[in-house]
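All protein chains but one are shown at their positions in the complex.
Letters are used for the chains, namely A, B, C and D, taken in the order the chains are written, and counting of residues starts over at 1 for each.
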Amino acid sequence: MTVPVLSVRDLTVEFMARRGTLRALDAISFDIARGEVLGVVGESGAGKSVTGSAIIGLIDPPGRIAGGEVVLSGERIDNLPPDAMRKVRGKRIGMIFQDPLTSLNPLYRISEQLIETIRTHTDLDAADARKRAIALLDEVGIPAPERRIDGYPHEFSGGMRQRVVIALALCAEPEFIIADEPTTALDVSVQAQIIALIKRLCQERGTSVMLVTHDMGVIAETADRVAVMYAGRIVEIGSVRDVVKQPLHPYAKGLMGAIPSLEGDAERLVQIPGAMPRLQAIPPGCAFNPRCEKAFARCHAERPELVQLGDRQVACHLYDQPQSSRDKAGIAA
Amino acid sequence: MSMIPPPAAAPSRWSRFRDSDILASFLKSKVTMVAGLVVLLLFLGAAFSPWLAPTNPFDPATVFLADSMIPPAWQDGGEARFILGTDDQGRDLYSAILYGMRVSLVVGGLGCLLAASIGITLGLLAGYLGGRTDAFIMRIADVQLTFPAILIALLIDGVVRGVFPKASREDTAIYVLVISIGLSFWVQYARTIRGSTLIERNKDYVMAARLVGLPAPLIMLRHVLPNVIGPVLVILTINLALAVITEATLSFLGVGLPATQPSLGTLISIGNKYLFSGDWWIVTFPSVTLAALVLAVNLLGDWLRDALNPRLR
Amino acid sequence: MLAFILRRLFQSLIVMLSVALIAFAMFRFVGDPVNQIVSIDTPQAQVAEIRRSLGLDDPFLVQFARYIYNAARLEFGVSYQFRLPVISLLGERAPATLELAFCSALFSLAVGIPMGVYTALRRESPLAKLFQAISLVGISLPTFLIGILLIYLFSVTLGWLPSFGRGEVVKIGSWWTTGLLTGSGLKALILPSITLGLFQMTLIMRLVRAEMLEVLRADYIKFARARGLTTRAIHFGHALKNTLVPVITIAGLQLGSIIAFAIITETVFQWPGMGQLFLRSVQNVDIPIMAAYLMLISFLFVSINLAVDLLYALVDPRLRATVGA
Amino acid sequence: MSQGPPERPFVQARDLRRIFDVSKPWLNRVLERAPRQYLKAVDGVSFDIRRGETFALVGESGSGKSTVARMVVGLLPPSDGTVSIAGISMNDVNVAQERQRLRRRIQMIFQDPYASLNPRWRVGRIIAEPIRAFGIVHGEADITGRVGELLTLVGLHPDDAGKFPHEFSGGQRQRIAIARALAANAEFIVCDEPTSALDVSVQAQILNLMRDLQQRFGLTYLFISHNLAVVRHMATRIGVMYLGRLVEVSEGKQLFSHPRHPYTRMLLDAVPDLAMVGKAREGVKGEIPNPISPPSGCTFHPRCPLVFERCRIESPPVIDGVACHAVNQGRIAAA
Partner (left out) sequence: QTLRYANQGELKSLDPYTVNETTTHAHLGHPYEGLIRRGKNLEILPGLAEKWEVSADGLTWRFFLRKGVKFHGGEDFTADDVVFSADRSRAPGSNVQTRVPTGAKVVKIDDYTVDFQLPSPNPILHYQWDTWYIMSKKWAEANNSTQPTPANATTPTFASLNANGTGAFKVESHQPGVKTVFKVNENWWNKNPEHNLKEIIFTPIASDATRVAALLSGEVDVIEPVPIQDIQRVNASGNAQVLTGPELRTIFLGMDQARDELLESSVKGKNPFKDVRVRQAFYQAIDIETIKSRVMRGLSTPSPLMIAPELFPSTGFTRAKFDSAAAKKLLADAGYPDGFELGMDCPNDRYVNDGAICQAVVGMLARIGVKVNLNAQPKGQYFAKVLKPGGYKTSFYLLGWTPGTSDAHNVLFDIMGCRDNPASSRGESNVGGYCNKKLDALTDKILVEVDKAKRDAMIRGAFQLSIDDFAYIPLHQQALAWGVSKKVKLPQRADNAVNFQYAIKE
């Protein structure tokens, strides 16, 4: 077993709210191997973005990492001093946000933003950095990069901008990229291009990616493994094929069934009743229990831990054998 | 079908307010609470000045010139009757401050209200109707901006006297000030309202209202207005402070309120004359009151702005 | 760009015409100028004659048309009280006002922006809170009182700075006089500039703070941090520049009001500027000066506005497309 | 033409056009000798919707779907062409009275459930607004009763009428919007991307609800989405829009099994699908062109793999539900 590029252990993030603290992430653990794409899905507010921000160390007050650790290629990074963490950001972990329009500073040329980033992380001089920037733009598929590089963000279309954002994330050739809904703001046709681009880059560079999205289709097509989040917890994590085709966790099942597909002829979509609880009001036991058809007494009382089931892990009392699984829980595949 | 949520009694207004973030953020900030207290005290003082003040400084029959320039009670020559001393006409300064604050607040308040109503109306029209109406109203705003409050007051004051030569200063001064403040402050409201209206009018709930066939004025009034009024509150508080100061400045220029019914500003500009002569109390006490008022109102405005801004919560 | 400027110029012209019309309409009511020309014992026949010769008996529109016609030729008439051409009176005093406005704008920007940035970046620090408290003093006391207090402290008590006037002035070119080149001129500028700029400083500080806080929350700042840029680069490269864009507009508009507010400061410090002249003209019903002053103010205002818009476009590339091209 | 039903279609759009004037100001045009510029947001769109069916419009962003929707409900006057609903023209002045009555039968559900409910109004008042405006029910008690009924209908509780929109989740808000549409006794509901702001699980709830209601009340939907999977799930018939034109109209499932227009094919290709796990697909070329200066001829020609000379010159007519020279000439197999 090689060292995973990223290893997250019991990561807990809390927000200080007026009435007590909100636990946005509740002891989540997962690993990402080199060159692997981990898809993260889940309802809005499940904690997908917070996970990304916590890994890269950008949780702003009133939030804080309340526990657990983040290990990048064997080095623990969640407790680094701010300046050391800054050097990790961008250089070793790249980040792509959802909205390409607002991610770029409208007042600076593309070239300025690229060169600035490159020079922050490398020793290149201005001219070399510019060459590098042009090469990067070329790599992400911007036609005629020498000409376009001095444009301003507003002169680019949405798809182009997202490519620039990706180029910016790639500047220092990070080993790990967090892509937080990189295609949600884009049109279907452009979305496909961006997904293809991310995939290609991973393959060519061996970069690992954490891909956060709502779109199961994107996950299915891009990811190697997928984690399903619910109310700040990971409820199921496993290979895409398994989780998408045969989800185990009732929530994952519901989620997969709720997606209308281009095939099949379901009259009605599978529907999970109710809505995700607010973080202030997560019920005891399994967070999903109020919406779960299969819920039984234990679900209301005891919180299920992730248990290994073959290739995957599920956090559901339906699947854990109380006596033997505890010790196994949390061991990565 | 999906779950039917359990019946919940609609929370009362008060309990909703109690649970709201606004109250919480108010209670969290000590400064804001102190400011709130100061504002409350000053407002109460102004509102109940006839009961709180030992004398009525606006009634010339009760003001004795012989009592003029008496220093505060604790100083040599001070008299217990006049805690904070008297001014050049023999008015009890403490009473004069209470009454003056009332005048200042009325002028500032009415002026701001006038400004807000003009601004809101024009801003809504400009933002909602757009096109030529918008361009026209915004040009008026430009013209308006070239006349700062002071110039407007000087001019309006002159005009009022020209048009109503019979009217005495006491009758007209308040209107002159209110109109001047109203006319010079409305642009800010109009611009703010217009900005938010431009955003709001394209929102789907306005579309939905149009779909129901509501006429434009009703949509503006019922749908758009409540949603754009928020920032106005903030401007209103800050402008109130500004208006009180403007009134003081105009008194200094001689077009403020009549000296027989001094506002805080008039008191300051009277006291200003006696600054060098050692009669410090005439200028000091009204100034401190004014500064406290303005400061506290501003702090409240700041807080309100932060509290109403969801992004800052 | 040209079209934009032309259009703005045209609008400016309309604005100025309206200002002229409003001002002119109001002047009819501010008092009888002839009273100020004659002395208390001038025979009434002569008064009537003066009134007629000034064209004050003509219908309103005739007077207005005549005024605009003359104004277009830069003829603003002769001051009733000084019997001098208004243009030369204002011209003589314009440098004083403009220098004062410039210095106080400089003061308010130079102090207001750093203070705003500081209070935004170190929101919780005691110094930031102190700055905020101090700055509020600037708006809680009327300007004239602040002026007098400064005079009392720095001129009368300490004797460091002059209490009135412009000090020594040097002539540059044919009409511009400057106090910036002499020691006494610079000293004389300090108190009035602070008095006049205090209010704007507060405003700018608070504006910068609010705007900066807003910008610091923007996605591109978060993205910049995620790229590992230094705090310095983020705060002063990205955040500050984006903050200053809206600040420009407000600051520009404020410059206009600085000039208008100079009326009080000039009165307190006997600054030989246009504001003081205007105030005296109002007292003396010197209509030609009042009218010309208002026109000048509106001219300055619209030019500042235009300049601000152009500057805005220069700073914000998104607007270049709409403004320029 | 596709074989219409014998009775008259419920909604008939004929040759709808909407042109926006996006010219620069007059002075700029004079100085720069630039001509006026027009954006043809919708350029000659015709379709029929039968009573009780769901007609879907798909297409990329900016293709003119919302503009069509707004013209159909009368929020935006068409530059040209006509819409008639239940035989009453939406733009003929002579039938203004009837149109006013028609109004209540047409309602709209918007994309963003956060923006489509007035945040300052209580839910009860929001739902009651059309009831009051159209005078459907009179008397406060009756109105309250009706609002409660509607809330129950969409799966909420009558007590929710006393709350404000922000107290609801996105899915619940969309239900409220649906309740409002039903409050007017609407028969025809235009849904402009009603679920694109929602999570898949919530989307499923809403889509199911919409279907249920359609079956119960015989509603007719004009359903707009750019999510092909959703459209497939909902639609009886589907129109594909590209740059303001309807390039293909087809019966629901048929579009997916036998897409004909190259653009439709491209769109279908681009959709990542659950079933596609691990499969690599051919990339899609290009982005949608600037609608102000659309390409000549067939507007799709710069991105079309089957482009030939004629496409660059001639705009293809809609023949048998498809507007494509290649299809018409049989160069690709029609379904």
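Operating definition for what follows: contacts are C-beta pairs under 8 Å (C-beta built on N, C-alpha and C of every residue); 3 or more make two chains touch, one makes a residue touch a chain.
Note that the coordinates shown come from a computational prediction; the quantities given were computed from them, not determined experimentally.
For the chain that is not shown, the touched chains among those present are B, C, taking the whole complex. Among C:15, C:78, C:226 or C:260, only C:78 touches the chain left out of the display. The missing chain, though absent from the display, is touched by one residue of C:156, C:170 or C:307; that residue is C:156. Residues of chain C that touch the chain left out of the display are 30-32, 34-44, 46-47, 49-50, 53-55, 75, 77-78, 80-85, 89, 92-93, 148, 151-152, 155-156, 159, 162-165, 267-270, 272, 276-277, 280, 282-285.
As for the chain not pictured, it touches chain B at residues 59-61, 63-66, 68-69, 88-90, 158, 161, 165-166, 168-171, 254-255, 258-260, 272-279.
Heads up, the rule we're going with is that only the chains that are shown with their structure count from here on.
Spacing of chain B relative to chain D, judged by their CA centroids, is 49 angstrom. Contacts with at least two other chains are made by residues 271, 273 of chain A.
With touch defined as above, residues shared between interfaces to two or more other chains in chain D number as follows: 205.
Remark: chain A residues 43-44, 157, 159-160, 187-193, 195-196, 214-218, 220-222, 240-241, 244-245, 254-263, 265-273, 275 touch chain D in the complex.
Within the complex formed with chain B, the chain D residues making contact are 70, 73-75, 100, 103, 106-108, 110-112, 115-121, 129-130, 133-134, 152, 155-160, 162-163, 177, 180, 184, 205, 209, 212. Against chain A, the residues of chain C that register as touching in their complex are 218-220, 222-231, 233, 237-238, 241-242, 245, 315-318, 321.
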